[in-house]
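Here it is, the structure, as structure tokens.
Just one protein chain is left out here, and the rest sit where they should.
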Amino acid sequence: MRRWIRSAALATTVVLALAACGGGGDAGGDAGTGGVPLEDQTLTISNWDAYTPEGLIEAFEEETGVDVTLALHTTNEDLVGKIQAAQGGGFDLVFISGNYLQTLIDQGWAAEIDHDLIPNLANLHPEANELGYDPGNRYSVPYTWGTTGVCYRSDLVEDEPTSWTIFHDPPADLVGKMTMLGTNPWLLEPALRSLGFSLNTTDPAEIEAATRWTIEAKENLKGFDDTTFYSELVAGNTWLAQAWDGWCNYGIAEDPNIRFVVPEEGSDLWTDTMVILASSENKEAAHAFIDFVLRPENGKAVAELVYYKVPNRAAMEQLDPKLLEQFPNLGIPPSELLTYESLRDPGEAISLWTDAAAKIKSA
Amino acid sequence: MAREVGRRRDLALGAMLAVVYLFLYAPILVLVGLSFNASGLPTAWGGFSTRWYHELLASSDILAALRTSATIALVVTAVSTTLGTLLALGLERTVRSTVLDTLVFLPAVVPDIVLAIGLLSSFTLLRITLGFQTVVMAHVVFDMVFVAAIVRARLGYFDRSIEEAAQDLGASRLATFLRVTIPVLSPGIVAGALIAFTLSFDEFIIAFFTAGPRVVTFPIRIYSMIRFGVTPVVNAIATAILALSMSLVLLALRLTRREVRRAVEG
Partner (left out) sequence: MRGHRGRAAEGRWLSGAVFLGPGLTAWALLFAFPVGLILLYSFFTRGPFGGVEYRFTLRNFERALDPLFVRVLWGSLLIAAGTTVIALLICYPAAYFIATRPARWRLPLLVLVVLPFWTNLLIRTYAWIVLLNREGLVNRVLIGTGILDRPLTLLGTRLAIVFGLLYVYLPLMILPLFSAIERLGEAPRQAAADLGASPARAFVRVTLPLTMPGIMAGCIFVFVPTLGNFVVPDLLGAGKAIMVGNLIQSQFFQARDWPFGAALSISVLAVTTLLLLVQARVLTRERRLLARGA
């Protein structure tokens, strides 16, 4: 018995000792500010999983000598929550959707981008410089953009869906086989579009009406699904889903019967952007990274490997036409995208939106 | 007659345990089956294949995350089992107060998201660098409470006359503690340690906030894979972990057979 306890105590001590010397790790690059050569800087980036093309980061590391750490986040909210709790620190560069940018800017956590350090900005579509959430791209550089629509199995769904109202008044055979996106603003989008309201509304009456519409639509849904809807479509558990265009492409890649359509009432224009945090001590490396990403061949890699549209005109022009054939929504031109409503941060009114979501989901 | 009733009772209870096992292992079996399915999808059997395992072995980041979680869990188990057992003994035998009882068990009672945000805010306020240590600290504080509760339940009927007997026979207080008290408590301690390891290894939200950008635990890695729904590689991971844990446990049993068996068998 004593032997057992002694060996347990020894094991514990060893493990603790190992942990003490092996475990530590600094939270972020503490290379000095200006004057530090690029190769000595480090970069801590946060992005969604599989949203950075394979090999991109390694290529950047090799070329510049910068040591890159990639952290992953699942949603914009998680990322903002982490930055908030760390008082604006924790990362050098983050990938974040445009409608979440305002809160970073307002709290002084987003650094102003020095356009001189990013010559490849010229590769962007001119339209991508005037997006509603950050005109002139002062604090962010767009990475991918796209719209939201209906992603469905054309072999299972009889008539091509043309309207957002399909969620509210579906044909009988679609009841219980549809999903909608569960996070704002996309949660209320079908309702707002069907009722003719703006996607960036802060009017309590409009939000209330949209909430009621969505609660009624909820009866017809299989559920709210932000993440698994494309594999559910492939498996046939879901026949029709509200989906982001890029995501729908993942489904199309596995089942060519899947199609994407933007309803006639119109849709939103979302943008995922790259933002440098003001607290970063490696801003030069961050700018270099953004410039690297904006190279035509790298923009092309993003589109080819992630199946999303990039606002990088030089990259899109180089895209393999076969890819455009397989994924039609990659070919949606910027002129069309800009007819959709660019998503903005609701600011103070966000509580109205969050309460609406709570009402819908608890109904 | 009594034996028949006893056997019928045993059958009923055994059936209940069988139901529990069925319930627990049904999804696991599904995962195991899917991990060998070439198509990876539950709707179609694409033939037997080990491709998902090859993919898993090639995913160095998933393996690294597993290593990280295991290390964290081991350290956390060691620390929290010790602290928890001490707490249980202290609460049961020394200072006895309902208020202290309630307060101490609060960490198990707070929604983890509150604890997670509180810890991150505190670490930031005190300028403590986020990393391996902060996750360990965060896990220890609620794990030790679970250990304490389990050991405490055991202490509830501890027959102190054994200890008194030992002391009457000349054993010192420390010796009594080490050679009588702890061994009698060991089933509770072992159960507590098992729970502590499980809770830490599987824990997501607190680790997510306190790990910082560089420490990636296994749940964090999986959660960020959710973007694509669960890819078939994940089934391979689940099966592999199961196989690994089974062999680890068998190994542990083999090594400590005598002591542990005596502990659990009482």
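Order as written gives the chain letters A and B; numbering starts at 1 within each chain.
Just so it is clear, a residue touches a chain if its C-beta (ideal position, glycine included) is under 8 Å from a C-beta of that chain, and two chains touch if they have at least 3 such contacts.
If you're wondering where the values come from, they're calculated on a predicted model, not measured in any experiment.
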Residue, one of B:S49, B:S121 or B:Q167, that touches the chain absent here: B:S121
Hidden partner chain, touching residue among B:L63, B:I182 or B:L242: B:L242
Residue among A:T42, A:Q107, A:N129 or A:Q318 that touches the chain left out of view: A:Q107
Contact footprint on chain A, counting only the chain that is left out: 75, 77-78, 80-81, 84, 102-103, 106-107, 176-177, 179, 182-184, 218, 221-225, 228, 232, 235-237, 347-348, 350-351, 353-355, 357-359, 361-362
Chain B, residues in touch with the chain not shown (by the definition above): 5, 9-10, 12-14, 16-17, 19-21, 23-28, 30-31, 34, 42-43, 82-84, 86-87, 89-91, 93-95, 98, 101-115, 117-119, 121-122, 125, 137-138, 140-142, 144, 146, 148-150, 152-154, 156-157, 187-188, 191, 194-195, 197-198, 201-202, 204, 218-219, 222-223, 226, 229-230, 234-235, 237-238, 241-242, 245-246, 249, 253, 260-261, 264-266
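Going forward, only the chains that are shown with their structure count from here on.
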Whole-Å gap between the CA centroids of chain A and chain B: 34
Touching residues (chain side chain B, partner chain A) in the complex: 41-43, 71, 74-75, 78-79, 82, 117, 120-121, 124, 129-133, 136, 178-179, 182-183, 208-209, 212-216, 220-221, 223-230, 256, 259, 262
Chain B partner contacts - residues on chain A that touch it in the complex: 1-5, 11-12, 15-16, 19, 22-28, 44, 46, 48-51, 69, 71-74, 78, 81-82, 85-87, 89-91, 227-228, 230-232, 234-236, 250
